[in-house]
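Down below is the structure, laid out as C-alpha coordinates.
Every protein chain except one is present and positioned as in the full complex.
For chain A:
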Amino acid sequence: MIWFIKNSVTRKNLMALTGLFLSFFLIVHLAGNLQLLLPEVQAKLQYNAYSQFLGGNPLVILISFVLYACIILHTVDAIYLGIKRKKANGVSCSKDKRGRASTWYSRHMMALGIIVFVFLVIHFKDYWYRYKFGELPLDENGNKDLYTLVIVSFEQLWYVILYVIAIVALGYHLLHGVFSAHRSIGLYHPVYNSIIKVLGIIFALVITIGYIIIPIFIYINHQT
(Lines give C-alpha, C1' and ligand atoms only; values in the text may rest on other atoms or scores of the structure.)
Protein backbone atom coordinates (compact mmCIF):
# COMPACT_ATOMS: atom_id res chain seq x y z
CA MET A 1 0.00 0.00 0.00
CA ILE A 2 2.95 2.35 0.62
CA TRP A 3 3.64 2.63 -3.12
CA PHE A 4 0.10 3.91 -3.58
CA ILE A 5 0.43 6.57 -0.90
CA LYS A 6 3.92 7.72 -1.79
CA ASN A 7 3.84 7.50 -5.59
CA SER A 8 3.00 10.75 -7.34
CA VAL A 9 1.62 9.00 -10.45
CA THR A 10 -0.96 7.12 -8.39
CA ARG A 11 -1.67 10.23 -6.31
CA LYS A 12 -2.33 12.12 -9.53
CA ASN A 13 -4.60 9.25 -10.64
CA LEU A 14 -6.59 9.68 -7.46
CA MET A 15 -6.71 13.44 -8.01
CA ALA A 16 -7.89 12.89 -11.59
CA LEU A 17 -10.57 10.31 -10.82
CA THR A 18 -12.04 12.25 -7.89
CA GLY A 19 -11.90 15.43 -9.99
CA LEU A 20 -13.70 13.80 -12.89
CA PHE A 21 -16.42 12.49 -10.58
CA LEU A 22 -16.85 15.96 -9.10
CA SER A 23 -17.02 17.40 -12.63
CA PHE A 24 -19.76 14.92 -13.51
CA PHE A 25 -21.61 15.92 -10.35
CA LEU A 26 -21.45 19.57 -11.45
CA ILE A 27 -23.54 18.71 -14.53
CA VAL A 28 -26.22 16.96 -12.46
CA HIS A 29 -26.21 19.75 -9.88
CA LEU A 30 -26.53 22.41 -12.57
CA ALA A 31 -29.37 20.56 -14.30
CA GLY A 32 -31.25 20.51 -10.98
CA ASN A 33 -30.53 24.15 -10.17
CA LEU A 34 -31.68 25.40 -13.56
CA GLN A 35 -35.21 24.74 -12.27
CA LEU A 36 -34.75 27.96 -10.29
CA LEU A 37 -35.11 29.86 -13.58
CA LEU A 38 -38.70 28.60 -14.12
CA PRO A 39 -41.72 30.88 -13.38
CA GLU A 40 -41.79 31.52 -9.62
CA VAL A 41 -44.80 29.44 -8.54
CA GLN A 42 -43.81 26.45 -10.66
CA ALA A 43 -40.12 26.78 -9.71
CA LYS A 44 -40.90 26.78 -5.98
CA LEU A 45 -42.99 23.60 -5.98
CA GLN A 46 -40.82 21.77 -8.51
CA TYR A 47 -37.49 22.69 -6.87
CA ASN A 48 -38.70 21.76 -3.39
CA ALA A 49 -40.14 18.46 -4.63
CA TYR A 50 -36.83 17.75 -6.42
CA SER A 51 -34.87 18.47 -3.22
CA GLN A 52 -37.22 16.22 -1.24
CA PHE A 53 -36.72 13.43 -3.81
CA LEU A 54 -32.93 13.72 -3.59
CA GLY A 55 -32.97 13.63 0.20
CA GLY A 56 -35.13 10.49 0.34
CA ASN A 57 -33.69 8.37 -2.47
CA PRO A 58 -31.32 5.62 -1.16
CA LEU A 59 -29.30 5.59 -4.40
CA VAL A 60 -28.83 9.36 -4.29
CA ILE A 61 -27.84 9.15 -0.61
CA LEU A 62 -25.26 6.48 -1.49
CA ILE A 63 -23.89 8.63 -4.33
CA SER A 64 -23.79 11.63 -2.00
CA PHE A 65 -21.41 9.72 0.30
CA VAL A 66 -19.16 9.04 -2.71
CA LEU A 67 -19.34 12.77 -3.41
CA TYR A 68 -18.28 13.71 0.14
CA ALA A 69 -15.45 11.16 -0.07
CA CYS A 70 -14.31 12.62 -3.42
CA ILE A 71 -14.25 16.17 -2.02
CA ILE A 72 -12.17 15.05 0.98
CA LEU A 73 -9.79 12.87 -1.06
CA HIS A 74 -9.32 15.57 -3.72
CA THR A 75 -8.50 18.12 -1.01
CA VAL A 76 -6.19 15.89 1.02
CA ASP A 77 -4.38 14.82 -2.15
CA ALA A 78 -3.89 18.46 -3.15
CA ILE A 79 -2.37 19.23 0.26
CA TYR A 80 -0.06 16.19 0.02
CA LEU A 81 1.11 17.13 -3.48
CA GLY A 82 1.53 20.76 -2.39
CA ILE A 83 3.90 19.68 0.39
CA LYS A 84 5.74 17.37 -2.02
CA ARG A 85 6.10 20.24 -4.48
CA LYS A 86 7.62 22.49 -1.85
CA LYS A 87 10.10 19.77 -0.92
CA ALA A 88 11.02 19.10 -4.57
CA ASN A 89 11.46 22.77 -5.45
CA GLY A 90 14.02 23.59 -2.79
CA VAL A 91 15.36 27.14 -3.19
CA SER A 92 13.50 29.02 -5.89
CA CYS A 93 15.08 31.20 -8.56
CA SER A 94 15.71 34.83 -7.66
CA LYS A 95 14.44 35.97 -11.03
CA ASP A 96 11.64 33.59 -11.96
CA LYS A 97 10.20 33.94 -15.45
CA ARG A 98 9.15 30.32 -15.89
CA GLY A 99 5.55 31.43 -16.09
CA ARG A 100 5.88 32.42 -19.74
CA ALA A 101 5.70 28.77 -20.81
CA SER A 102 2.31 27.91 -19.30
CA THR A 103 -1.11 29.39 -18.55
CA TRP A 104 -1.54 31.19 -15.22
CA TYR A 105 -4.50 29.04 -14.20
CA SER A 106 -2.56 25.80 -14.78
CA ARG A 107 0.13 27.08 -12.39
CA HIS A 108 -2.35 28.21 -9.74
CA MET A 109 -4.67 25.21 -9.47
CA MET A 110 -4.04 25.13 -5.72
CA ALA A 111 -5.06 28.79 -5.21
CA LEU A 112 -8.16 28.32 -7.39
CA GLY A 113 -8.94 25.13 -5.49
CA ILE A 114 -8.70 26.96 -2.15
CA ILE A 115 -11.22 29.58 -3.36
CA VAL A 116 -13.57 26.80 -4.48
CA PHE A 117 -13.11 24.92 -1.19
CA VAL A 118 -13.85 28.01 0.94
CA PHE A 119 -16.93 28.62 -1.17
CA LEU A 120 -17.98 24.98 -0.73
CA VAL A 121 -17.81 25.33 3.05
CA ILE A 122 -20.05 28.44 2.87
CA HIS A 123 -22.33 26.71 0.36
CA PHE A 124 -22.69 23.62 2.54
CA LYS A 125 -23.33 25.73 5.65
CA ASP A 126 -25.95 27.93 3.98
CA TYR A 127 -27.93 25.30 2.11
CA TRP A 128 -26.95 21.69 2.80
CA TYR A 129 -26.66 22.04 6.58
CA ARG A 130 -29.79 24.15 6.96
CA TYR A 131 -31.78 21.80 4.73
CA LYS A 132 -30.58 18.64 6.49
CA PHE A 133 -30.40 19.80 10.09
CA GLY A 134 -32.11 23.20 10.29
CA GLU A 135 -35.77 24.22 10.65
CA LEU A 136 -37.23 25.21 7.29
CA PRO A 137 -40.89 26.17 6.64
CA LEU A 138 -42.91 23.85 4.40
CA ASP A 139 -44.41 24.75 1.01
CA GLU A 140 -47.96 24.03 -0.18
CA ASN A 141 -47.06 20.40 -0.95
CA GLY A 142 -45.51 19.83 2.48
CA ASN A 143 -41.90 19.82 1.20
CA LYS A 144 -39.15 21.81 2.94
CA ASP A 145 -39.00 25.26 1.31
CA LEU A 146 -35.39 25.31 0.07
CA TYR A 147 -36.47 27.47 -2.86
CA THR A 148 -37.26 30.53 -0.69
CA LEU A 149 -33.97 30.08 1.19
CA VAL A 150 -32.06 30.20 -2.11
CA ILE A 151 -34.05 33.16 -3.45
CA VAL A 152 -33.55 35.21 -0.26
CA SER A 153 -29.79 34.63 -0.32
CA PHE A 154 -29.50 35.65 -3.97
CA GLU A 155 -31.41 38.87 -3.34
CA GLN A 156 -28.25 40.14 -1.59
CA LEU A 157 -25.70 41.67 -3.93
CA TRP A 158 -22.66 40.67 -1.87
CA TYR A 159 -23.74 37.05 -1.91
CA VAL A 160 -24.18 37.12 -5.69
CA ILE A 161 -20.71 38.65 -6.10
CA LEU A 162 -19.20 35.99 -3.80
CA TYR A 163 -20.97 33.28 -5.79
CA VAL A 164 -19.77 34.66 -9.15
CA ILE A 165 -16.15 34.96 -7.97
CA ALA A 166 -16.20 31.36 -6.73
CA ILE A 167 -17.75 30.07 -9.96
CA VAL A 168 -15.20 31.93 -12.10
CA ALA A 169 -12.44 30.32 -9.99
CA LEU A 170 -14.15 26.95 -10.48
CA GLY A 171 -14.34 27.62 -14.22
CA TYR A 172 -10.59 28.21 -14.49
CA HIS A 173 -9.97 25.17 -12.26
CA LEU A 174 -12.01 23.07 -14.70
CA LEU A 175 -10.40 24.65 -17.75
CA HIS A 176 -7.11 23.05 -16.78
CA GLY A 177 -8.40 20.24 -14.58
CA VAL A 178 -10.57 18.33 -17.05
CA PHE A 179 -7.93 17.77 -19.73
CA SER A 180 -5.16 17.41 -17.15
CA ALA A 181 -7.12 14.61 -15.43
CA HIS A 182 -7.28 12.63 -18.68
CA ARG A 183 -3.53 12.99 -19.14
CA SER A 184 -2.89 11.91 -15.55
CA ILE A 185 -4.79 8.67 -16.04
CA GLY A 186 -2.83 8.00 -19.22
CA LEU A 187 -4.68 9.26 -22.29
CA TYR A 188 -1.71 9.66 -24.62
CA HIS A 189 -3.25 9.47 -28.09
CA PRO A 190 -2.77 12.86 -29.79
CA VAL A 191 -6.18 12.87 -31.53
CA TYR A 192 -8.17 12.02 -28.40
CA ASN A 193 -6.09 14.52 -26.46
CA SER A 194 -7.08 17.30 -28.87
CA ILE A 195 -10.74 16.28 -28.59
CA ILE A 196 -10.59 16.20 -24.78
CA LYS A 197 -8.89 19.62 -24.72
CA VAL A 198 -11.72 21.17 -26.78
CA LEU A 199 -14.40 19.33 -24.78
CA GLY A 200 -12.74 20.51 -21.56
CA ILE A 201 -12.94 24.15 -22.68
CA ILE A 202 -16.61 23.75 -23.69
CA PHE A 203 -17.37 21.99 -20.40
CA ALA A 204 -15.70 24.72 -18.33
CA LEU A 205 -17.56 27.43 -20.25
CA VAL A 206 -20.96 25.74 -19.99
CA ILE A 207 -20.55 25.07 -16.26
CA THR A 208 -19.31 28.61 -15.52
CA ILE A 209 -22.00 30.38 -17.53
CA GLY A 210 -24.71 27.97 -16.32
CA TYR A 211 -23.94 28.50 -12.64
CA ILE A 212 -23.43 32.27 -12.99
CA ILE A 213 -26.74 32.85 -14.78
CA ILE A 214 -28.77 31.54 -11.81
CA PRO A 215 -27.83 34.08 -9.07
CA ILE A 216 -27.73 37.00 -11.53
CA PHE A 217 -31.15 36.09 -12.94
CA ILE A 218 -32.64 35.78 -9.46
CA TYR A 219 -31.03 39.02 -8.26
CA ILE A 220 -32.29 41.05 -11.25
CA ASN A 221 -35.74 39.41 -11.12
CA HIS A 222 -36.23 40.26 -7.45
CA GLN A 223 -35.12 43.91 -7.59
CA THR A 224 -38.59 45.25 -8.30
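FYI, contacts are C-beta pairs under 8 Å (C-beta built on N, C-alpha and C of every residue); 3 or more make two chains touch, one makes a residue touch a chain; residues count from 1.
Assume contacts and distances are computed from a predicted model.
K.L.:
What is the protein name, per UniProt, of the chain that does not appear here: "ABC transporter permease subunit", "RNA polymerase sigma-70 factor, ECF subfamily", "Succinate dehydrogenase / fumarate reductase iron-sulfur subunit" or "PTS system, galactose-specific IIB component"?
P.N.:
From the choices "ABC transporter permease subunit", "RNA polymerase sigma-70 factor, ECF subfamily", "Succinate dehydrogenase / fumarate reductase iron-sulfur subunit" or "PTS system, galactose-specific IIB component", the unshown chain carries the UniProt name "Succinate dehydrogenase / fumarate reductase iron-sulfur subunit".
K.L.:
So which of A:39, A:90 or A:142 would be touching the chain we can't see?
P.N.:
Residue touching the absent chain, from the options given: A:90.
K.L.:
Contacts of chain A with the missing chain: which residues?
P.N.:
3, 6-13, 81, 84-85, 87-98, 100-103, 106-107, 109, 176, 179-180, 182-190, 193
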